[in-house]
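Sharing a structure below in structure tokens format, with a few things to ask.
With one protein chain held back, the other chains of the complex are shown just where they sit.
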Amino acid sequence: MAKVFERTNGLTDKAFHYCPGCTHGIIHRLVGEVLEELDVLGEAVGVAPVGCSVFAYDYFNCDMHEAAHGRAPAVATGVKRVNPENVVFTYQGDGDLASIGAAEIVHAAARGENITTIFVNNAIYGMTGGQMAPTTLIGQKATTSPYGRDEKLTGKPIKVSEMLSTLDGAKFVERVSVHNAANIRKTKKAIKKAFELQLSGEGFGIVEILSTCPTNWGLTPLESLKWLEENMLPYYPLGNLRTPKEVE
Amino acid sequence: MAKAKGKVTFKEDLCKGCELCTTACPVNIVVMNKEKINVKGYHPATVHEMDKCIGCANCATICPDTVIEVERIIEK
Partner (left out) sequence: MAKVLMKGNEAIGAAAIKAGCHYFFGYPITPQNEIPEYMSRELPKVDGVFLQAESEVAAINMVYGAAGAGARVMTSSSSPGIALKQEGISYIAGAELPCVIVNIVRGGPGLGGIQPAQSDYYQATRGGGNGDYRHIVYAPSTLQETVDLVMESFDVAEQYRIPVMVVGDGMIGQMMEPVEFKKPKERPLAEKTWATTGTKGKRKPNIINSLFIDPQELEDHVHKLERKHEEIKKNETRFEEYNVEDADVVCVAYGTTSRIVKNAIKKCEEDGLKVGLIRPITLWPFPESAFDKITDKTKGLLAVEMSTGQMIDDVKIAIKGKKPVYFHGRTGGMVPNPTDIENEIRKIAGGEK
């Protein structure tokens, strides 16, 4: 029997602290696998956000920075500008990237910073206990939108990929999801392409990954996958929004 | 058509009983082992009818905690 699936060396051997069924763990694994398959673990420098994945620096088997909330793209810029041969990536949640870090991600993209951003969108603040995020859907209950997010009060959720795809510096923008095995494989392809574009010096790439938060959605892990499919996909359509021409 | 045969192993103490793998298996053989509780206090996932496994790795793909390893041989 040939082994076809085993834990990637792109991850350390530290067990994840994530809640049961939280898809952060899947995304961590995909990033680790891609870094290993591209054989760049020795060159990789990752930047962890503040949020549930704040401990990402313990999970990725490469040099890591822990950034202040929202500032990962700026930290990554500093790292990349010093050592352009390093493969630099940020791993951020929606509170980190779309709320406090909105300016940083917009300008990293606008500059065409040659880094790769893994953007995990689970429509809520996880670590702090379920508050409304810029990506929380209209009507979705959160601890700071207890009556359901009200558009009149808080506006509509931000479509980050669409927003960033208007910036010419953003060479690769794709939204994917991890709510079933088939989509997880597509997510891995997108992550791999984003990193390949960084290696070929193409410039800024972001993969927005729709993800679940069973604990703060108040659903079981399986119900969460269904909720994501029925509620997030319609508002956050999957697909590539920007990719360099010749790579088509 | 060559028939793929597979085998999955579970690092049970990493499992958090989230059950995602049970819905991903195309031959529906991944179940939660109700007779057992792991070190975290969860029923770990398992497979009783291993002979039906085709080694597609769907279960391992959707597992958030890298619990599952998959092996496969292609019988001529």
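When the chains are written out, they are named A and B in that same order, and each has its own residue count from 1.
By our rule, a contact is a pair of C-beta atoms (placed from the backbone, for glycine too) under 8 Å apart; a residue touches a chain by one contact, two chains touch by 3 or more.
Keep in mind the model is a prediction, meaning the values are calculated, not measured.
Of the chains on view, those touched by the hidden chain across the whole complex are A. The chain that is not drawn here is touched, among residues A:Met64, A:Ile206 or A:Leu225, by A:Met64. Annotation: of A:Val31, A:Val47 or A:Ala142, A:Val47 touches the absent chain (contact as defined above). From the set A:Thr8, A:Thr23, A:Ser53 or A:Thr77, the residue in touch with the chain omitted from the display is A:Thr77, counting the whole complex. Residues of subunit A in contact with the chain left out of this view: 12, 41-45, 47, 54-55, 57-58, 60-68, 71, 74-83, 85-87, 103-104, 106-107.
To be clear about the criterion, only the chains that are shown with their structure count from here on.
Across the interface of their complex, subunit B is touched by residues 1-8, 11, 15-16, 18-26, 29, 178, 180-181, 184-185, 214, 220-222, 225 of subunit A.
Interface of subunit B with subunit A (complex): residues 6-7, 14, 16-20, 23-24, 42, 55, 57-58, 60-66, 68-73.
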